[in-house]
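Removed from the display is one protein chain of the complex; every other protein chain stays in position.
And now, chain A:
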Amino acid sequence: MMNEDLSFSEARDVLRKWRDDNERKSDEVVQVFEYCLADKVKKLGNEKLIILEQVFIASLDCGRIKLAEDCIRVLISEFPESLRIMKLKSMLLEALERYDDALDVLESIIKRDETNAGPRKRKVAILKAKGQIGDAIKEMCDYLKKFMSDQEAWHELCNLYLMEGDYNKAAFCMEEVLLHNPYSHLIHQRLGDIRYTIGGQDNIEIAKSYYAQAIKLNGNNLRALYGLYLCCNHIALSKAQIAKRKEAQKLASWALQKISEITEKSTGKSSNLTGVSALEAAFGNLDIKTN
């Protein structure tokens, strides 16, 4: 990896970029910090504390408990009373799998500040880490009754329902996220995925329109193009009206053409017919078979 060669300011900028773009990249964050910044923490100025928080979470993600303890020690000495730091402390306990102690810390934060959403979310995360998905869903529903406009929480509830295989409820949650963000192609694509997974003629029709909307919002969304292709193939082979089937067939070949255009552009190779037919055969196998 190139991370060792970064200069001080490059390392600082790359960490800031990852923070702003909401990337996980925990291993990379820890490496950049250890190789480039660890000796010069004092030079970071007013970014020091936020970088320490970022590195703290990343090191928990990598199981580097010692580094996390070093980070939080500095943060505690800076803000001994802060609720935000207490939440980080509970995360450290969580990473050590001391879930009950972590819950105690979270409860004490909630007692001191009832409007603080962070620790309530962590409670759900603890249940999820313990594998108690059902309880996590219940806790999350309670949370959402109090904080209805929390988009992240709806998204996470959708993930929890997907883990349980409850696709209809997951679709409902994703629709809620869509209401907050109606022009996001990613949400449309995800809803298409969920509807296609549920299956059945009606749901596949709905999935098709979600995928179509996703492509309208961003023509380069490859996954939505694949999804549209699969939906159209399914409709073309179904017992729908002939006009509808013909239209679906046309749309499927259009999607396939778009896909090969995009892959051509990114690989720099001109498509050959064998490649396309191999793709077509592969997708034929992927299609949901209704028995």
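Criterion: a contact is a pair of C-beta atoms (placed from the backbone, for glycine too) under 8 Å apart; a residue touches a chain by one contact, two chains touch by 3 or more; residues count from 1.
Methods note: contacts and distances are computed from a predicted model.
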Leaving aside the chains on screen, match the unshown one to its UniProt name from "Membrane magnesium transporter", "CDK5RAP3 protein homolog", "serine C-palmitoyltransferase" or "small monomeric GTPase".
"Membrane magnesium transporter"
Which listed residue (A:89, A:185, A:208 or A:234) would be found touching the missing chain in the intact complex?
A:185
Give the residue, chosen from A:125, A:173, A:206 or A:230, that touches the chain omitted from the document.
A:125
Which listed residue, A:5, A:113 or A:152, touches the chain dropped from view?
A:152
The one of A:95, A:137, A:173 or A:207 in touch with the missing chain is A:95
It is residues of chain A that touch the chain not shown, namely 21-24, 26-27, 30, 57, 60-64, 91, 94-95, 97, 117-118, 121-122, 124-126, 128-130, 152-153, 155-156, 159, 183-186, 189-190, 217-218, 220, 223
